[in-house]
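== subunit A ==
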Amino acid sequence: MTVANRIETGTKINVNQLNLYYGENHALHNIDLSIEQNTIAALIGPSGCGKSTFLRTLNRMNDLIENVRINGDIIIDGQNIYDPTTDVVSLRKKVGMVFQRPNPFPMSIYDNIAYGPRIHGIKKKAVLDEIVERSLQQAALWDEVKDRLDKSALGLSGGQQQRLCIARLLAVEPDVLLMDEPTSALDPISTLKVEELTQVLKDKYTIIIVTHNMQQAARISDYTSFFLNGVLVESDKTDKIFTTPSDQRTEDYITGRFG
Partner candidate 1 sequence: ACGSKAQTPADTKQGAAPAPAATTPAAQAPAIEGTVTASGSSALLPLVKAAADDFMKKNAKVTINPTAGGSGTGLKNVADGTSDIGSSDIEAGPEYKDKGLVDHIVAVAPFALIVSKDVNVDSLTKQQAADIYTGKITNWKDVGGKDAKIIVVHRPDGSGSRALVKQIVLGGAEFTKDGVTQESSGAVATTVGQTQGSIGYVDTPYLNDTIKAVKFDGVAFSKDAIKDGKYPLYGIEHMYTKGEAKGATKAFLDYIMSADFQGKSVEELKFLPANLLKK
Partner candidate 2 sequence: MSSYADQLTDSLEQARKEPSKGNRWTRGQHRNDRIMRIIFVGSAILVSVIIFSIIAFVGWQGVKTFSAVSPSEFFFSTDWTPSKDKFGAFPFLYSTMLLTLLSVVMSLPLALAGAVFMAKIAPSWVREILRPATDLFVGIPSVVYGLIGLTVIVPFLAKFNEGFGYGILPAAIILAIMIMPTILSISEDAIRSLPGRLEEASLALGATRWQTIWRVLLPAARPGILTGVILGMGRAIGETMAVFMVIGNSPQMPKSLLSSTTVLTTAVVKDMGNTHYGSTWNNALFLMALVLLLISLLLIIVIRIVAKRSELK
């Protein structure tokens, strides 16, 4: 499949003139961005440029922080998620998130995966069993943990924990996966596994991934957006960004002049 192919499948997310303020701090400036279905979009930029902040606007995780003001529109599947009538809980079910540091709950592996289905009302053991197995398999973790499903998830290695978190997310069947530096706390081998996983998942999901590692962005993403000081400097196909960026600042960054 080529990039062109996928563009035809249509726009999944459309961000218009998004501004975000942490109190006085204007953290995102007039962001315009659209993201296609079944692609991987990478967000890159130096520390503090607003990548995480932007990512978290997409499933309204920033709502949790006090003193955040947001204006502009984010339209996912044709619906403005900042519309007052939007149900945040179902939005988050649809737009799932994987975090920088693996964050399994202090419960068994099974309960971690079953957590999402359970809170959404699934109680039957048989159904849960099936969901757990399927999700773990999708996350390429089933073989490693199938004999210890009732053991605490905190006993897994960092890389396994991260894949567990991905499996946990898949269990609620989201459409969009947001990943905030999902491999930055992992060793090279775990990193590789997670990267491979993203390649498999993009057939079913739309993935937006924040990364510090430019090689990673180049390896796995279809589109790359470069942020600097809260501004979206440039957004384009990944090979374009990494070979012939149109903005000087992008070039400076990817060639390591700063960051």
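Basis for inclusion: all candidates are chains of the complex that A comes from, given by their letters.
FYI, contacts are C-beta pairs under 8 Å (C-beta built on N, C-alpha and C of every residue); 3 or more make two chains touch, one makes a residue touch a chain; residues count from 1.
Remember, it's a predicted structure, so these values are computed and weren't measured experimentally.
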Exercise for the section: Spot the contact partner of subunit A in this complex among 1 or 2. Expected result: 2
Handout entry: In the complex, subunit A residues that touch candidate 2
Key = 59, 61, 64, 66, 89-94, 96-97, 99, 101, 103-107, 115-116, 118-120, 152, 154, 165, 168-169, 172
